[in-house]
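Only one protein chain is missing from this complex, and each of the others stays in its spot.
Going by the order they are written in, the chains are A, B and C; count residues from 1 in each one.
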Amino acid sequence: MLDQPMTPNSRNCKILYFAWVREKMGRGSEEIEIPSSVLTVGDLIFFLKSKGGEYALALENESVIRVALDQAHASRETKLGQPREIALFPPVTGG
Amino acid sequence: MLDQPMTPNSRNCKILYFAWVREKMGRGSEEIEIPSSVLTVGDLIFFLKSKGGEYALALENESVIRVALDQAHASRETKLGQPREIALFPPVTGG
Amino acid sequence: MSVRLQRESFDIGAELKALRGDNCDIGAVVSFTGSVRGTVGGGDLLSMTLEHYPGMTESELRLIEDEALKRWSLEASLIIHRYGTLEPGEDIVLVATASPHRAEAFEAAQFIMDYLKSRAPFWKNETLRDGKSGWVDAREGDKSAEERWKTS
Partner (left out) sequence: MSVRLQRESFDIGAELKALRGDNCDIGAVVSFTGSVRGTVGGGDLLSMTLEHYPGMTESELRLIEDEALKRWSLEASLIIHRYGTLEPGEDIVLVATASPHRAEAFEAAQFIMDYLKSRAPFWKNETLRDGKSGWVDAREGDKSAEERWKTS
């Protein structure tokens, strides 16, 4: 077991996309492995954006992207922890 | 005609009473001759109160009494003029 | 843009539907309903009788509505106030305002209620279950609620 590369705190998470983030991503959800270097929500956005392609497109205007961890609003400084579910979406427009 | 006592601006007005002012007066309305010396709403209250009896009773706590001239709210300083209808009542409590 | 003074109760759902009509510029409707509470300062209420000043009441309510229409751009508004004898749980007053966005409807409805409470010539007389009865005193808060809308 010690022969395997250790990535403590690297974790598989379900990521959900909503509204135009979902449209730009071309899918509503996926599983993503998040490396141990990603500590905060801000890090997560940076990590996803760096994957390029649809990620770069969907997160182009990154300052407007909102994030929820396990269905609770999170700020850029929020520690990512070990969420079961992450969601990325534009500012909400209900009501 | 010149032999008659002249009271310019003395006028007959209908006065209405509401709520506990009406109850203390023992009537809902009456005609009253208002002497020429009564120029403002404040003067009117003073004049009525000076009549004594039920007037003094109803207007005892005179600072809370509200007055309307021709169905419009008036303050103590409002000129009385020649209203067709005057109303005296406690602070309103609708709604 | 409608003021009604009546003895009868009203149907809030039907009134709000009529207020809206088929006006598709309305994005927000705010309603306020005031009703008779069962317990008052002095004890349990049997009934409440609303006296008013016929003629002045209607014109005062219209003035209040006109002022609201001047201050906020409303698509529609409604004031219904009852008089006569009401029991606990019965509605006394309905104020409704409609506008494209919510802030105006909320503010206008509050304004109308605050002004109505301190300017419309209604007086409440409470009869308690124990037989006592008396006139309701004006609430100090109602005067200050009106004053926050003063424009200089």
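As a convention for this text, a contact is a pair of C-beta atoms (placed from the backbone, for glycine too) under 8 Å apart; a residue touches a chain by one contact, two chains touch by 3 or more.
Keep in mind that what you see is a predicted model, and the values were worked out from it rather than measured.
In terms of the touch definition stated at the top, the absent chain reaches A, C within the entire complex.
Checked against the full complex, the candidates C:L5, C:A28 or C:L46 give a single residue touching the omitted chain, namely C:A28. Interface with the hidden chain, as seen from chain A, comprises residues 16, 18-20, 68, 71-73, 87, 89-95. Listed by residue number, the positions of chain C touching the unshown chain are 11-14, 16-17, 20, 22, 24-39, 88-89, 100, 102-103, 105-106, 109-110, 113, 141, 145.
In this text, only the chains that are shown with their structure count from here on.
Centre to centre, using the average C-alpha position, chain A and chain C are separated by 50 Å.
Annotation: 28 Å between the Cα-based centres of chain B and chain C.
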